[in-house]
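Every protein chain of the complex appears in place save one, which is left out.
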Amino acid sequence: MNSAERLDFDVIVAGGGLVGSSTALMLARRGLKVGLFERRYCGAQASGVNYGGVRTQGRPVEQLPLAIRARALWSRLPELVDTDGELVVSGHLRLGRSDADMAALEAYARVANPFGLGLRVTGGAAFRERYPWLGAAAFGGSLCPTDGHANPRIVSPAFARAARAAGADIREQTAVTGLRHDGSRFVVSAQHDSGARIDARSTWLVNAAGAWGNTIAGQFGETAPIEPIYPNMLVTEPLPRFIEHNLGVYGGGVYARQVTRGNVVIGGGRGTGDGEYAQPLTDTTRRVMRVACELLPALREALVIRTWTGVEGRTPDDNPIIGASTTTPNLLHAFGFSGGGFLLAPGVGDVLAEIIATGETHTPLDAFGIGRFLAASATTFATTPDTTTTHPSTESHE
Amino acid sequence: MTSSHTNQFVRMAEKERARVNYFIDGQPATGLLGDTLLTAVMLAARRVHDSDFTGEPRGGFCLMGACQDCWVQLEDGPRVRACSTPLADGMRVLTQSRPVVAA
Partner (left out) sequence: MKPATVVIVGAGPAGVRAAETLVAAGVRPVLIDEAARAGGQIYRQPPEGAGFVRTKSELYGFEAGKADALHGAMVRIAGKIDYRPRTLVWAVGRNTLDTLRDGQQESVPFTHLLIASGATDRILPFSGWTRPGVYSLGAAQIALKSQGCAIGARVVFAGTGPLLYLVAYQYAKAGARVEAVLDTNAFSRQAAATPKLLKSPSTFGKGLYYVSWLIAHGVRIERGVTLLAAEGERAVSGVRFGRGGKEHSIACDAIGFGYGLRAETQLADLAGCAFRFDALNRAWLPERDIAGRTSVPNIYLAGDGAGIAGADAAELAGRRAALALLEDTGHRVPAGAAALEKKLADIARFRAGLEQAFALPADCTAAWPDDMTVCRCEEVDAGTLRRCIRNGEAREINRLKALTRVGMGRCQGRMCGAAAAELLSAETGRPVSDVGRLRGQAPVKPVPISLAFTAGDDAPLASPDDSDE
């Protein structure tokens, strides 16, 4: 048996999704020595197969400062990661389908606009005239002009590449096999698919393990009531461009965007899974097709060419878990993004790097502490997949 | 050497069949009963649609519903895969760029 590779870092990041990769990048840019372990490929999980919405609108108000900070980083993607990630600043149009929905959109705009979202709510005849391609089911909508969408398949790997280029030690196909704090440092053992072992130490540990974040949290005596969810996605063949904005609806259920090449990506509802692997469901797909056509009648004759899903971690209040551990110093959690992580992730990485480098951050994270669940209920229904599991597939969900 | 043909396919057999009248890009055309839409169009032309991104001409490829490179639009809306769609009387197929959706 070969001996393990012995490594020392300032920070170890567990998980190579967009959150972990952006954290590694931001830390490396600040001159810290970072190691990242990802058991498959960076950006292969939720980061790579999510809807691709770059959206500040619609978030609970406590997320808005972080969302604004993240949105500013999105505009700097070419400088940070050498690609624009196919970001389209299309605006996000959140549709209302009833008078009650419209009232709710107006109320949200009053609360959110002080943060700088620039929301404009319109309805009635002016709305119909402005958007002839929207179906009668759309009473009106709230437009956030600075929101948009991007390509998750290229953004996440780009952050990992940039982190590596900035000096981070990014290890793919490398699962964390053991984690503990020995009183002064984190002791992390990991193993590459080839069998090569790693024995690492670090001052800080960032838990960015996505839907599997609870496994790591559990190692340190704190778990969160995370449930795995499987957002059902479908995509059409390339169509002539007609959907101007990234679309959502108040109350949820369907969201749609049209990429530059013309394909329309539509999400809504849930697939099925076991916490580790997931599949889309055709019942969901067909239901979402109907709902989408209520809003976008022109889709009716379009061809769907693929459906997919991914594994996301969802919290009971749909807010992420970001911030310090309640049990262990120098442990930061960043997981459970409940389907809304794509926009936030670059900001999360920046915030975590700021905390580690300076000891604090000006972006409020109080609403996201892992401790907020401990008082509420002792039960958890998280799955605890074995982080050492090897499996035949690599990017299995999409 | 460039070809002077205006049609890709050539009928070799089975020529005694009923005629079917249809339209390509609004122009009347005829095929025979039992032709697929792709066969009919390729007997009249050397392309059945243009590629999505560079607009280069395509004439189908596998003829067995695998390559998906013969999808065309009918004037009344539906998309059909030409190689597996029987030619029908009155069919109106569009081979040029797809009509603008909605608006």
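By letter and in written order, the chains are A and B; residue numbering begins at 1 in each of them.
Quick note on the criterion: a contact is a pair of C-beta atoms (placed from the backbone, for glycine too) under 8 Å apart; a residue touches a chain by one contact, two chains touch by 3 or more.
In this text, all values refer to a predicted model and were calculated from it rather than measured experimentally.
Enquirer: Thinking of the complex as a whole, which visible chains are touched by the chain that is not shown?
Expert: A, B
Enquirer: Would you indicate which residue among A:Gly17, A:Gly35, A:Gly123 or A:Gly267 is in contact with the undisplayed chain?
Expert: The missing chain is touched by A:Gly267.
Enquirer: Among A:Ala196, A:Cys293, A:Ala357 or A:Leu374, exactly one should touch the missing chain; which is it?
Expert: Counting the whole complex, the residue in contact with the absent chain is A:Cys293.
Enquirer: Considering the whole complex rather than only what is displayed, give the residues of chain B touching the chain that is not shown.
Expert: Chain B touches the chain not shown through residues 1-3, 5, 8-18, 32-36, 39, 42-43, 46-48, 51-54, 56-69, 71, 78-79, 81, 84, 86.
Enquirer: Over the whole complex, note the residues of chain A touching the chain we left out.
Expert: 41, 44, 48, 50-51, 53, 55, 58, 153-154, 157, 161, 231, 236-237, 248-253, 255, 267-272, 280-287, 289-290, 292-293, 299-308, 339-340, 392-396, 398
By definition in this document, only the chains that are shown with their structure count from here on.
Enquirer: Using the average of all C-alpha atoms in each chain as its centre, how far is it in Å between chain A and chain B?
Expert: Roughly 44 Å separates the two chain centres.
Enquirer: Considering the complex alone, what residue numbers of chain A touch chain B?
Expert: 132-133, 237-240, 242, 261-262, 297-298, 300-303
Enquirer: Any idea which chain B residues touch chain A in the complex?
Expert: Touching chain A: residues 52-53, 71, 77-79, 98-103 of chain B.
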